[in-house]
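Left out: one protein chain. Kept in place: all the others.
The chains carry the letters A, B, C, D and E, assigned in the order they are written, with residues numbered from 1 in each.
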Amino acid sequence: MPSNDQRFCPADSSQVPRYAGPVSFFRLPQIDDPARVDVAVVGVPWDGGTTNRPGARHGPREVRAQSMMIRPYHHVTRRSPYDVCRVADLGDSPVNPVDLEDSLRRIESFQAALHAAGAAPLSVGGDHLVTLPVLRAIARDAPVGLVQFDAHSDINDVYFGGSRFTHGTVFRRAIEEGLVDPQRTIQIGIRGSRYSPKGGDFAAETGIRVLTIEDVFEIGVAGIVAEVHRVVGSAPAYLTFDVDALDPVYAPGTGTPEVGGMTTHMAQAVVRGLGGLDLVGADVVEVAPPFDVNGATALVGATLAFEILCVLAEARARTRPSG
Amino acid sequence: MPSNDQRFCPADSSQVPRYAGPVSFFRLPQIDDPARVDVAVVGVPWDGGTTNRPGARHGPREVRAQSMMIRPYHHVTRRSPYDVCRVADLGDSPVNPVDLEDSLRRIESFQAALHAAGAAPLSVGGDHLVTLPVLRAIARDAPVGLVQFDAHSDINDVYFGGSRFTHGTVFRRAIEEGLVDPQRTIQIGIRGSRYSPKGGDFAAETGIRVLTIEDVFEIGVAGIVAEVHRVVGSAPAYLTFDVDALDPVYAPGTGTPEVGGMTTHMAQAVVRGLGGLDLVGADVVEVAPPFDVNGATALVGATLAFEILCVLAEARARTRPSG
Amino acid sequence: MPSNDQRFCPADSSQVPRYAGPVSFFRLPQIDDPARVDVAVVGVPWDGGTTNRPGARHGPREVRAQSMMIRPYHHVTRRSPYDVCRVADLGDSPVNPVDLEDSLRRIESFQAALHAAGAAPLSVGGDHLVTLPVLRAIARDAPVGLVQFDAHSDINDVYFGGSRFTHGTVFRRAIEEGLVDPQRTIQIGIRGSRYSPKGGDFAAETGIRVLTIEDVFEIGVAGIVAEVHRVVGSAPAYLTFDVDALDPVYAPGTGTPEVGGMTTHMAQAVVRGLGGLDLVGADVVEVAPPFDVNGATALVGATLAFEILCVLAEARARTRPSG
Amino acid sequence: MPSNDQRFCPADSSQVPRYAGPVSFFRLPQIDDPARVDVAVVGVPWDGGTTNRPGARHGPREVRAQSMMIRPYHHVTRRSPYDVCRVADLGDSPVNPVDLEDSLRRIESFQAALHAAGAAPLSVGGDHLVTLPVLRAIARDAPVGLVQFDAHSDINDVYFGGSRFTHGTVFRRAIEEGLVDPQRTIQIGIRGSRYSPKGGDFAAETGIRVLTIEDVFEIGVAGIVAEVHRVVGSAPAYLTFDVDALDPVYAPGTGTPEVGGMTTHMAQAVVRGLGGLDLVGADVVEVAPPFDVNGATALVGATLAFEILCVLAEARARTRPSG
Amino acid sequence: MPSNDQRFCPADSSQVPRYAGPVSFFRLPQIDDPARVDVAVVGVPWDGGTTNRPGARHGPREVRAQSMMIRPYHHVTRRSPYDVCRVADLGDSPVNPVDLEDSLRRIESFQAALHAAGAAPLSVGGDHLVTLPVLRAIARDAPVGLVQFDAHSDINDVYFGGSRFTHGTVFRRAIEEGLVDPQRTIQIGIRGSRYSPKGGDFAAETGIRVLTIEDVFEIGVAGIVAEVHRVVGSAPAYLTFDVDALDPVYAPGTGTPEVGGMTTHMAQAVVRGLGGLDLVGADVVEVAPPFDVNGATALVGATLAFEILCVLAEARARTRPSG
Partner (left out) sequence: MPSNDQRFCPADSSQVPRYAGPVSFFRLPQIDDPARVDVAVVGVPWDGGTTNRPGARHGPREVRAQSMMIRPYHHVTRRSPYDVCRVADLGDSPVNPVDLEDSLRRIESFQAALHAAGAAPLSVGGDHLVTLPVLRAIARDAPVGLVQFDAHSDINDVYFGGSRFTHGTVFRRAIEEGLVDPQRTIQIGIRGSRYSPKGGDFAAETGIRVLTIEDVFEIGVAGIVAEVHRVVGSAPAYLTFDVDALDPVYAPGTGTPEVGGMTTHMAQAVVRGLGGLDLVGADVVEVAPPFDVNGATALVGATLAFEILCVLAEARARTRPSG
């Protein structure tokens, strides 16, 4: 880290109990200026793209609360993201709960300010549609690769007779807008009954690599990690983690649970294996606290956000211009 | 009731247990043709006008499920609405969870069909904005009087920098559109902290009669009933019951709870006292099951819907053209 | 209390925390011999008479657990039932969860043994049908008066095409069997929609005094107490408390909640006013823990059981043959 | 499918949101005439055979509600049961919550009508005793093979001193009555502490093949599928899925949870492997909503019911007389 | 307010939704310097004085989260505390969850710093023992009057064989230490069973005025307000609100619930009537989120804290030295 930069540290839980003190992501300082950080952890409290059960707008608050449980050093790598990058809680994105288009604009504008300041976003949703304005902010110039943990491909075309912007159509839109390169896209954990036998045609046509849950259990953590690296390569990539990729026992608090998913242990191990990717941003979405049980899904979301932060910070540390 | 009409009866709970059989409002038959009924009980599963906690879109399903507990005869009047009117479950209104304007159109169109067929609607929301398209469908020709049970006046002008259609602005819009006569409007149970000291100016300027919760406890059931009759008079009127009028212990499952509200016993007694009004429709809104506790709020919503159905059916029976 | 008798005392909560130690009713000793007590507190873990939502079989365990919160002295009277009577936890009645008739026999037999030993029962149910075998055990010789707190009269004739023994028919059976004197019976809190307009005919024909919830709020605690004394008089009487007499906010954990009921404060005050009755037994029924919220209804049940124990013990102390 | 038959389709979730519209199994039409279908999905809302925690009577309603989440096409096979069979929701079986024998008769009679009309039943319980009257209706003429997913063998002889009909004795009775061929019976997932060291003697004597949970984890999905085919063969067979076969984290809402069970992913895969069996009926039992958590077990029950429906419909399509 | 002072305002909920943005008491700014405020709202996340059910240590976080629902203007007075005083969120007091004496010292030291800076504390507990170190910080020089809302007098001498510092002994200690004037002390809402018949002797001997719950319902809001003014007078006083003063339906999330308490409406009205007292500080204690239901008790605590803030700010505005 450049010597003239301030490093941000979480509050020390062995001094201040983890249930006390200001609530922020990972107990990090809350600041307003994105130019002071390499990675900006932010909330996107909006669920206006939800076609089924709402509530993900409450995700950022509960993930923040549960993230107070996370200590700074990873137990396997023995490294801390705060040792290699400046990381802080940059607050919540502006949103408009009663206006979808206005919300997409507000989120994009907020994310664009982070991007302009050189801060890579780690966003906590919100429903999956919030990934679209994030990508509009950071991938306008060149499409990024995509690592998508999800039960659903989210590549439907329209809902309800013509609505094009929903959490179930987000990656078709992102590909159409040239924000995501489908040939450098991999989806992990896809499962669940479908609207039609042709559900995956768009994936096949565009070259998206789909790992169904059957593939996941068959090739295992090492196989998945290898396949992600093969598909995504070394060019810039974005990681999006929809908690419904996990089995509903790990993530009951989500809008569209699908029985028979990944374990958290497996998801953690896969994320940990992505250290070499050139990640330019990431998100954890679809934590819906009204359907959660005692904060369990929010804790899972916070734990995965920490795993992701570890690999994102390492990627940022490698690519950051030296001070 | 005209002798050539079919009467609809709830399933008999002393034969089929109340936890069994098809789920419909009050165990009534589910039919599609509004011309066959005097009162149409319908769901409006939409909460896109919610500025705070969502979930009222799930209201119709849970109120239906809890309404299976309600038997046909009122324990005080010893009368049944099904003895004086044809009543059935006409299903859910079409909605679009990701498009506010499209939803307002769909709801209005569905309600207009009921209205054209001569069926008075008893709608179960959904957030309070759903009352607007209902009123557009039934009060286009002449403004109606309004009996509003609510913690909030819902007469703000805009939210979030310009959004005019929300559950907190619905009655300002309805008055502006000439659907509701403010001088024949009474609000019951208003309370809770406010955005500004001028919160009630619109009410004062337009002549809305506001009974705060302090008024409610001071004048009591008889006083409230008398005041409603004085304000609303004998012309056509609409009754809207936002469950947050009740104290949160009775209605925890709602989007914007306000501590210190009415009891259900008091609310039931007031509704029962409105038998003489010329009601042309009614609704129960803001039941938000994701925040509910074991269906308690949905049961309260169902019980109040039955109280309202009793007075609405009596009103319809008086005004219906003889067969 | 006769000088040669052993007095049973609850464990001391200022020494052993109330969340610790053996779980028994009111922290009383658990004994097997009814001859050693004046009042036997017992559980009847059975709900085979339930026509709607089951779970009251779990009532005794949860009421026991919550009763650990109750200290020995009443805060108004400054008296303790344990100072005037020998009271202990006599365990649970035998039951058969898959055989209604066998259960009625087992419960009656267990209660008859208490009765033969001179112990007055304070039973915790269980659904309301369990009151029938209790009455068979203690009122075979002469009908007793009845003080019934309840939302429902429980005097229907048959259910489901011919079933005569249910929690909704129990007091018609008890009257038919000569166990209860209907002219010395008073029901308090009756409300809720009904199957037919004739719901109360049996009550009117037999002379049961019915206080609807409207009566309850109109005449108040003093009025109810006076009416109970007038109706029941000084002959032997039985008190039965169905927790659905209370509003569902106080007793959500019950099988057939009815919106708009009594407050616990009112119920406590009425029970406290019944000190002069010649109570020969009592019960608290219809606590259904699977529908409860954090033990709230069980705590209410335990608190009311303590209020009842106070008046029952005073009655027993007056009528017990001197040692 | 014969060309002159009507095919039933679920409501389209991309048009009507899944939280809206009439509640039925898989959003299928609700009809009364079993002659119009090949497979009848029905509820059996009864739990009178429960020896421990009740509540399975509420299973059909909650499984129906959660089944609204299931879309028509299977994500692995890309096939839909509605393309090969006529399937509808035939409603709930009559039951009597206070009379065990009457309930067994009512259930058998209802199922016999389905059987006579040529409709194969997919029943949703209810406790496991409901499988007995189903088998009486469809296997009177010749015993069927049995594929039983379960934590418990349910082959005890009597409970509570002589009760022969309970959910823990159902398959001993079915074998004694000649409804099930023990040598073509396989039990999957058996575990949990036992009443005596001889718990499995009846299984051993009659030739039931028992796969304990240890066997399950040792031989895996492929091993289990092979063993089922070996034991059951190609003659008519019945599939019964007690959700307590699953680990309690997947199915907390059940009467007798046993720690350390199957995962849903494994259960789904095994069911999917049973496509070649000659299934004549199936059920999913012991979903007990009062002990469930936010509908999780009901969603698991619905998802497994869909997996079962897929194999049952394929079996029916093979054996149905051509039109 | 002195013209050279900065006024702190809550975030505007009509701009930023109430579920979004940084979590602080009433959406106020979080600052560190007590010299900048007249009233310091602080958390005391500690429950080491709890004799029964723990969890009040989590109170500050949840009350903060629910206080985001409270808008700035009071609906009856139409006044805002932020218009008359500088108010901010000063964070949480240091505590030590495993050391009682160390915690008392840390809390006192933190409060003493507020006091030295001229900031009146509005503390959110934490169990009731936290009031002791607060009083030690602000009432060392002269005893204060005390307005105590509570189900329990909290004047026991010792627990568990000799422990003198618990939430059940706090006001005996405060009186013994000369921090509270018992003759200017009034307790409101006292009820619940007692350890001994002599429970109130200390109150009687020292001159504490006790309003039992029976007194509360008998004399009503106006009577209570008058009695508080009569007892406490115009000298400095402290207000402490234990949420168990309320009936458990309003405040289930507390350590020692007592059935049959005050309504929130009544409590709000009484607090509102205390405007003329010379309040020097206040607290809301015993909110125990692990026993709460969907944040209901925390919302009640936040709402009462706002009522208290309104009267405390008015008192501070009167007594503050002019700028």
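The criterion applied here is as follows: contacts are C-beta pairs under 8 Å (C-beta built on N, C-alpha and C of every residue); 3 or more make two chains touch, one makes a residue touch a chain.
Fair warning: this is a prediction, and the values are worked out from it, not measured in the lab.
Colleague: One chain isn't displayed here. Which of the visible ones does it touch?
Modeller: A, C, D, E
Colleague: Out of A:Ala112, A:Val158 or A:Val293, which is the one that touches the chain we can't see?
Modeller: Checking each option in A:Ala112, A:Val158 or A:Val293, the one touching the absent chain turns out to be A:Val293.
Colleague: Just one of D:Phe8, D:Tyr238 or D:Phe291 touches the chain that is missing; which is it?
Modeller: Of these options, the touching residue for the absent chain is D:Phe291.
Colleague: Check the options D:Ile70, D:Val147, D:Ile190 or D:Ala203 and report the residue that touches the missing chain.
Modeller: D:Ile190
Colleague: Per the definition of touch given earlier, which of E:Phe25, E:Phe110 or E:Tyr159 contacts the omitted chain?
Modeller: Checking each option in E:Phe25, E:Phe110 or E:Tyr159, the one touching the absent chain turns out to be E:Tyr159.
Colleague: In the full complex, which bits of chain E touch the chain not displayed? Write them out.
Modeller: 47-55, 57-58, 96-100, 102, 159-161, 163, 165-166, 290-291
Colleague: Contact with the hidden chain only, please: which chain C residues?
Modeller: Residues of chain C in contact with the hidden chain: 16-17, 19-24, 30, 43, 45, 57-58, 60-61, 64-65, 91-92, 94-95, 97.
Colleague: Since one chain isn't shown, list which residues of chain A touch it in the complete complex.
Modeller: Residues touching the hidden chain, for chain A, are 12-15, 17-19, 69-76, 78-80, 249-250, 263-265, 268-269, 293-294, 296, 299-300, 303-304, 306.
Operating definition for what follows: only the chains that are shown with their structure count from here on.
Colleague: More contacting C-beta pairs: B-C or B-D?
Modeller: Comparing B-D with B-C, the pair joined by more C-beta contacts is B-C.
Colleague: How many Å are there between the centre of chain A and the centre of chain C, using C-alpha atoms for each centre?
Modeller: 56
Colleague: Between chain B and chain E, what is the separation of their C-alpha centroids in Å?
Modeller: Centre separation, chain B to chain E: 39 Å.
Colleague: Going through chain C residue by residue, note those that touch at least 2 other chains and give them in order.
Modeller: Within chain C, residues 51-53, 159-161, 249, 291, 293 contact more than one other chain.
Colleague: In graph terms, nodes being chains and edges touches, is this line, ring, star, complete or other?
Modeller: Drawn as a graph, the chains match no named shape, so other.
Colleague: Who touches whom among the chains?
Modeller: Going through each pair of chains, those in contact are A-B, A-D, A-E, B-C, B-D, B-E, C-D, C-E.
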